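Sending over a structure as C-alpha cells; questions will come in a sec.
Here the complex is missing one protein chain, while the rest keep their positions.
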Amino acid sequence: MMTSAYNKIEMMICTAARFLEDGTTVAVGTGAPCAAAMLAQKVNAPNLVIIFEAGGLAPLLPQMPISVGDSRTFFRGIMAAGMNEMMTTCCRGLVDYAFLGGAQIDKYGNINSTVIGDYYKPKVRFPGSGGANDFASFCWQTMIIAVHNQTRFVEKVDFVTSPGYLTGPGAREAAGLPAGTGPHKIITDLAVMGFHPESKEMMVESIHQGVELQDVLQNTGFRPIISESVKTTPPPSDTELKVLREEVDPGRYIIGRQ
Amino acid sequence: MMTSAYNKIEMMICTAARFLEDGTTVAVGTGAPCAAAMLAQKVNAPNLVIIFEAGGLAPLLPQMPISVGDSRTFFRGIMAAGMNEMMTTCCRGLVDYAFLGGAQIDKYGNINSTVIGDYYKPKVRFPGSGGANDFASFCWQTMIIAVHNQTRFVEKVDFVTSPGYLTGPGAREAAGLPAGTGPHKIITDLAVMGFHPESKEMMVESIHQGVELQDVLQNTGFRPIISESVKTTPPPSDTELKVLREEVDPGRYIIGRQ
Amino acid sequence: MNIIEEGQAPLFMNPDPDKAREFFRKKPRAMTDKRMTEKEAVDMFIPDGCYLAIGGFGANRIPTAILHEILRARRRNLGFLGHTSTHDFQLLCAGNCLKKVDVAYIIGLEARGLSPNARRVMESGEVEVCEWTNYALCVRLRAAAEGVSFGIARSMLGTDTLKMSGAKVIECPFTGKRFVALPAVWPDVAVIHVHESDIYGNCHIRGISVADLELARAAKRVIITAERLVDGYAIRINPTRTVIPFYLVDAVIEVPFGSYPGNMAYEYFSDEQHLAQWLKVEKDTDEFQRFLDKYIYNVSSFEEYLELCGGIKKLKELRKLEALVDR
Partner (left out) sequence: MNIIEEGQAPLFMNPDPDKAREFFRKKPRAMTDKRMTEKEAVDMFIPDGCYLAIGGFGANRIPTAILHEILRARRRNLGFLGHTSTHDFQLLCAGNCLKKVDVAYIIGLEARGLSPNARRVMESGEVEVCEWTNYALCVRLRAAAEGVSFGIARSMLGTDTLKMSGAKVIECPFTGKRFVALPAVWPDVAVIHVHESDIYGNCHIRGISVADLELARAAKRVIITAERLVDGYAIRINPTRTVIPFYLVDAVIEVPFGSYPGNMAYEYFSDEQHLAQWLKVEKDTDEFQRFLDKYIYNVSSFEEYLELCGGIKKLKELRKLEALVDR
C-alpha cells in the first residue's frame, strides 16, 4: 500500500490509535488522546467504548470534541451521565485503557501536569490533574501520547500529578493503588515505549519509520532501556490519514500543531 | 361545628395530620403515617412536601399508597428519584419530620419493629427497620402513630430497631447521632404524648375527647409522666372525616382496622 | 483504624474491591445481543448457593418471571440482599431457596399485612440473618458501585440493629465524629425489571429507580427483564435517559407485564386480589402447596401464569387502575 506524506503528529496519533483494541473501554483526555480514540473508532475499533470524564459514554463522534465535556462527547451516545458515573466505572475496574497527555513524563511513567519548578514559586503553572490522576490510578493500562523532547521526557518529574510506577517496582501497590494497574505504552512522534517488566523503567520498543534511535535518545532527558527487539513502527495507512484529516480533525486543531 | 361519629383510628389519623405544618417536609412510613400525611396535604398543609424512601417526592397523592414505593408516591410528583436521593436529603437535615409506626415503643421513644423475645429464638419476627431507623436517625423530629395498648407501649423494647432517646438524656449524642434530633410526638388512638424536656421520658400531653386518663394509663405498659397541663384533643372535624373517608382511604385499608 | 463498636453478625460477602476489580477486568465490554429465555438466564447465572439481589421495591417493578423460574429450578442455599423486599422475598421463602440474608425489611407486604409463610421460614432459624436498614444497604451497594470497600453513614448508631449487623463504628479523621462504616457488597447476580431495554442491555426506567442504579453497578452479573425491547436507536437518540449501560448487563429478556402481580409505574397497578390470596393461602401449608403448584410449579411460562391469573381482561383492569397511565 502506497503511503502519502504525513507529519509527525499524524504519525503519533495513527500509531496511538492502533493500540486500542476493538470491544474495549478507554477513558480519554483532551486533545491528541481524544483524536486517537476517534480515529480508532472509525478505522480499527468500531466497538470501542470511549469514556469522557464529564459524563459522555460511547458517542458516535461526529467531530473531535474541543472539550471532554462538550456536546460531541455524547452525540448519539449510549449514555449522557455525569462525572461520578464515569469515574466510578473506572474505579470498579471496567475501563481497560486511560489515554492521556502530559507536560512532563519520567522514566517510571509518572506524569506532571501541575508545575515546573518549586510548587510555591513555580516557573510555570499548568492546569493540574483534571481527571488524569484518577484515570491513571483506576484504569488497567495507562497510555500516554506526547511529543518527544528533552524538556518533556525527564529523569524525574518536578511534581507527580498522576501516578506512573512512582519510585519503581512495588511502589504503586505500597501506596495503595489498585493492583495490576500502571503505565502501559508511551506513544510519541518518534517512538513507542513500554516499561521493563521487572524494573518498571521506560523501554523503547519501536521506532517510527524514518526515525533513528539516536533521535529518540537525543530527545529523551534520561537514558531509556532499549528493548532487545526494537521494531520499526509502520507508517500511517492511506485510510488512517484520510480519516484523520477529513473526519477526525478537519480543523487541524491537533494535527496542525507542528 | 357539628362532629359526626368517628372511630378511634380516624381520631388518631386526624390528630396526627394536624401536627404537620404547611411548608414543611415529612418522610413517611407505610400505612397510617402515609394516610395522615395525605390527609394533612388535603386539609391543613397544602404545601406539605411528602418524601417516600423509595424515591417519590411531593406527589399530589390521588389515593393512599399501598406501598411507599408504588406509583402513587410520585403521581404528579416533583421528582421521581431513588432511595439514595431521599435518604441523603434526610441526612443533610432538610427533612423536618419522620412519621412512623412501630410494633413496640418504650418510654424513651425507641421503636422495635424487628423481634419480640430473644433475637435468635424470636417469639415473633417483624419486618425489621426498612427505612425507619434511617428516618428516626436523620429527620429533625420523629412522630410515631400507633394504636395504644400494653403490649405496644412497654418500659423497654425487646430490640431497639430505630432510635428514640435510647437510654435517656445525652444518649443519642453520645452514640453519634446528629445533634438536635429525636422523638417529638407519639399520636395514638387515646392520646398525644411528647417527651419531658429534661428526662426525655414519654409524657402525656393531651387526651382525646371521650377518653379518660385511666384508659391511657391502663393501656401503657409503664408509668408515663403526666404533663401539668394535660389538654383534651379536639375531635376530628367534618371536613377531616369527609376527606379521610372519601379521598384518603375509601378502601378502608387503615381506618377499617378496628 | 480504631474500631469503636461493631456488629456481631457475619459478613456474607467479601468487601475487597480488588477481588471485584479482577472479576470486572474480564467482563466482556462488546455490545452483543444478550437476549435469552428466563430458563437460560437462571441456568447460566443463578446457580445454587449464589448471592442474589432483586431490583425494584417489594411489589413494585419486580422481575417476577425470573423469581418464578428460580423456584421451578429448585434453587437452594441462596444468599439474598433485600432493602424493602416483599413479594420477592415471599416467593423465595415459598421456594425454600434462602440460606443467608442481608435484609432491612422482610416478611411484610407493607399495608397489606405480613406473610405467614415467610414468617414461619424466618422464625425457624434455618436462614441466617444480618440486619441493616434500607439506607445502609443502599450505601453498601453504592460503595461497591464506587469501587471501594466501605461507605459511611449515621444510620443504626445506638441501636440493636447495629449490634445485629456487620457494620463497624469509626471516627472521622477530620472531625472526630462517629460514623458507621458499611462494607461494600458485590452481589453475584442482580435481577432488575425495567421499562425498556435494547438487545444489548441499555435500559430506561420511568419513575423511581429505588436502589437499582447502585445495584446494577455493584452486581457482578445483571439479568434484565424488560416490559419491551426497543431498537438501539431509541437509546442513542436520547442518552440522558439511559440509566443502566450495556456493559453491566449479561442477559436481556423481554417480559411484558413482567412485574405482575406487582405494580409497574406508567403501565399497570398491582393485583391486590392476587396478593391478598397469597396471604390467605399461606395460612394453611397444604393449601399453599396446591396454590404454588397451580401458579408456579406446574406452569411452563410466565405467559401461562398471566393467563391463569385472568389474562388480558385482568391486565386491562390493572392498566385502568394505574394512576400514571397516559390517557
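Labels for the chains are A, B and C, by order of writing; each one numbers its residues from 1.
As a convention for this text, a residue touches a chain if its C-beta (ideal position, glycine included) is under 8 Å from a C-beta of that chain, and two chains touch if they have at least 3 such contacts.
The structure displayed is predicted, hence computed values, not measured ones.
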item: Displayed chains contacted by the hidden chain, counting the whole assembly; value: A, B, C
item: Identified contact with the non-displayed chain, of A:Val26, A:Met87 or A:Leu100; value: A:Met87
item: Absent chain, residues of subunit C that touch it; value: 1-3, 11, 15-18, 146-154, 168, 170-177, 179, 181, 183, 205-207, 239-240
item: Residue ranges of subunit A at the interface with the undisplayed chain; value: 30-31, 34, 53-56, 62-75, 80-84, 87, 91, 110, 114, 119-122, 124-134, 137-138, 159-163, 166, 171-172, 174-178, 253-254
item: Chain not shown, touching residues in subunit B; value: 22-25, 47, 49, 57-58, 60, 74, 76-81, 88-94, 96, 138, 140, 178-180
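Here is the rule we use: only the chains that are shown with their structure count from here on.
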item: Arrangement of touching chains [line / ring / star / complete / other]; value: line
item: Innermost chain by mean C-alpha position; value: C
item: Centre-to-centre distance between subunit C and subunit A (centres being mean Cα positions), rounded to whole Å; value: 40
item: Distance from the mean Cα position of subunit B to that of subunit A, given in whole angstrom; value: 58
